[in-house]
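Only a single protein chain was left out; the remaining protein chains are all shown in position.
Let's turn to chain A:
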Amino acid sequence: MPTVVLMDVSLSMTRPVSLDGSEEFQRKNLAVHGLNMLFEHMASNYRLEFTALMAFSSLWELLVPFTRDYNALQEALSSLEDYDKTCIEAALNGVNNVVQQEWGSGCPCQVVLVTDGSLGIGKGSLRHSLQTLKHRGEDKKFPLPFPFPTKLYILCIANSEELQMTDAMDNLEHLLCLSGGDGQIFTMEGPLCMKSVQTMFGRLIDHAYSPFHAVLHCGNLSSDVQVFPRPEPMVVDEEVEPMPRAVSTDLEIVGFIEIADISSPPVISRHLVLPIAVNKDVDEVGAAATDELEDEPSATQMAGKSPNFCVLLHGSLKVEGMVALVQLGPEWYGMLYSQADSKKKSNLMMSLFEPGSEPLPWLGKITYLGPVSEAAENPYGEDDSKSPFPVQPPAKRSYAQNVTVWIKASGLQADVQKILRNARKLPDKTQTFYKELNRMRKAALAFGFLELLKGVADLLERECTLLPDSAHPDAAFQLSHAAQQLKLASTGDSQYADFDHNIAPMHTDFSS
């Protein structure tokens, strides 16, 4: 889930912070300090995240496009300049453009807005934007909600008392609500100083950027893993099940399925499953940063040499062309598979299915998937030539069952012509003739289209008179029999117009 950091560089950010120490800080310095801390954390614990840095005042500028190079981001922070007034609406439009250009409109994004709570004045201020929300044309719509799913984090270099003195807090809350309500507003606690800004960014990190650690189990085999990006909790139906479901930290493999059988299933998200060293159980943000430089090379080397279940699993999934079905929680499943990059690199990947007991119709209910060994005979065949999948639905769809639709005249004409074509080839085509005749009869009865039955009966009688001398004598018998039966059905008399009744070929001495 890419992140856009949106940094307020308006003049109000240069307001000095009263401190008892000798050094004088601006709010901007506090913000930069906090963001540096965030970037450092991401560099060491969340380094696969793509992050972009934008600065805004009345205009906006993309300082660093989406990157994993956290040094570049920190460098850009150190050379921020000061501009005029805050204009959040313009900046949000900028975010919209930047994100859609890079990731399209389906990719969920996190937006970290860092501001001081003075939200501009007059036209272009957030207050003005929100007030005019309802009186806008199609072309000047407020950018929120974004077309892509958004988590909006608003970090205020101000404490909540300050924000509540004006309507700033209300406006920010309104803004969060407009973006879809997913996100949070962070304010500073206590005096504005380095320490409290650290606490605030620490809360953001815990909330949104802590790595997701889990244990992948396959019976007694297991491996500690990091799942990246973090799997997000999921609300299935806000009315019936309003509580979001979260992915469990124990990922349990339940069995294996061939790629051809699972056949490109729809997934709600994809995640890398990265094995991690076992003894690294505490990820202290501050401590890790200093120690890591010396310790890490040897630690990773050691970890690289001891066998890990993920690597084994990945290798075999890749060679066999299979996926592992993995349980993520109650009635929630996903799959593990080997994903190859364009180059030689490949990786263990996990995709999450829609929560529920039957995410893929062609697998049936997941709880009713059992081990092959229990089946009386191997459903895959002795030589792997068969497969128990896909599971067939109880009823066929319309396109698979030769339904009758006469909405267009051509449909009706084609059906009638098909009967006539077969009628001319009697008695060779007796079976097909009656099959088509009965199909037409059933539809005509259901639609109450009795006139058609009479019409077709007339047509058959005419065909009878047109039979050439060389025709088989049976043909005439069958045609007049069929015509007579249709006439009877066209009276609507329940005795002859029963839907489930089929006109059977007439038994003649010729047909044997």
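Please note the rule applied: a contact is a pair of C-beta atoms (placed from the backbone, for glycine too) under 8 Å apart; a residue touches a chain by one contact, two chains touch by 3 or more; residues count from 1.
We take it that contacts and distances are computed from a predicted model.
Visitor: Select, from "Integrator complex subunit 13", "Hydroxymethylglutaryl-CoA lyase, mitochondrial", "Calcineurin B homologous protein 2-like" or "Regulator of G protein signaling 9 binding protein", the UniProt-recorded name of the complex's unshown chain.
Guide: Matching "Integrator complex subunit 13", "Hydroxymethylglutaryl-CoA lyase, mitochondrial", "Calcineurin B homologous protein 2-like" or "Regulator of G protein signaling 9 binding protein" to the record, the invisible chain is "Integrator complex subunit 13".
Visitor: Hey, which of A:194, A:277, A:471 or A:488 is the one touching the hidden chain?
Guide: A:277
Visitor: Which one touches the absent chain: A:157, A:445 or A:503?
Guide: A:445
Visitor: Kindly state which of the options A:54, A:234, A:323 or A:464 is in contact with the chain not pictured.
Guide: Hidden-chain contact among the options goes to A:323.
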